[in-house]
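Then we have chain A:
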Amino acid sequence: MLSVYWNLVKHDLKYRSNKNFNWKTFRFWTYVYCILFIIGVFGVFTYGSFHWKINLTTIWYFLWILPFFTFGMAIGKLKDEFKNGTYGWWLTLPYPRLTLILAKLSACAIQVVQIIIGIFVLITVLGGYISFLSPEGSMDRFVNFVKVGLTWNVIVILFVPIMLSLGLVVGVLVQSSLKPFLGFFWLLWGLFWVFFNVFGTKDNFGFFQSFFQTNPIRLETITTILTSWILSFLILILMAKVLEKYIKL
Partner candidate 1 sequence: MDAKQVGSLQFMIDFSLPLYEQILNQIRSSVAKGEIGLGEKLPSVREMAHSLKVNPNTVMRAYQELERDGLTEKRRGQGTFITHDKDKVAEFRDDLAKEYILNFINSMENLGFSLTDIQSYLKIIVREGHPHDRNNH
Partner candidate 2 sequence: MIETIIKCEHATKKFGDRFALNDLNLEIPKGKVIGILGENGVGKSTLFRVLVGLTRLDQGKITVLGEQPNIKLNANIAYLPDRASWYQDQTVRKAFEFGVKLLPHFNIERAKQFASLMNLDLDMKVSSMSKGQESRLMLTMCMSRNVPLIILDEPFSGIDGTSREHIIESMIDYMSDREVTILMTTHEIYEAEGLLDYAIFLDKGHVLIADEAENLRREHGSLHDLSRKLYR
């Protein structure tokens, strides 16, 4: 069973472009834009470091998009099977639906973590570049920058499971006869973010921001993360059931 799971993961690790989308013709331009973007970012910061005082750690705020990216990626991974017309093969594989979606989310998690590490490396390089460029640049400042970044990255990674599970909810409900519940999900989703960001627990910061403002290794953080893992697993089981009983083709 474990080998089946791994084979499924390897199968799901492939990036699958749309049937009518020819990735080859776009590959060249994607690389060009990526390089231009990196040059641009370095350019702006080079200019900026000579003219303004840059608070390095704020660069890490960029990490905020990663949970949303993870969420979207899970939706996309699921959507692929339906959009590309391969769901009939996928859902008739003789393995429990839980194995199928667990493999899909695992593949997603591997890809997300790769991306997070890639971004971490890139921002670290950028931070190093700036701190040695700016007049008050020092080794201490850079080390502190990396430390903060590393902590925040790990926190983001620890929240990957719940974000993937929530993405799964959308990906599955869209294809099921329970689609009307999707509205309910978005409502909860919105309230959830408002609630935790507006009503902070400490120093007027939102709940999640508080993770990033103080030493993260606290009971509060740990319980939140553990709860999120348990919740992700429950969601996974629930969605496996939905995929088994309520799928609409």
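In the analysis below, a contact is a pair of C-beta atoms (placed from the backbone, for glycine too) under 8 Å apart; a residue touches a chain by one contact, two chains touch by 3 or more; residues count from 1.
If you want to know what made the cut, all candidates are chains of the complex that A comes from, given by their letters.
Everything numeric here is computed off the predicted structure, so don't read it as measured data.
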Any copy counts here: identify which of 1 or 2 touches chain A within this complex.
2
Inside the complex, what are the residues of chain A that reach candidate 2?
4, 7-8, 11, 14-17, 19, 22, 84-86, 88-89, 91-97, 244-245, 247, 249
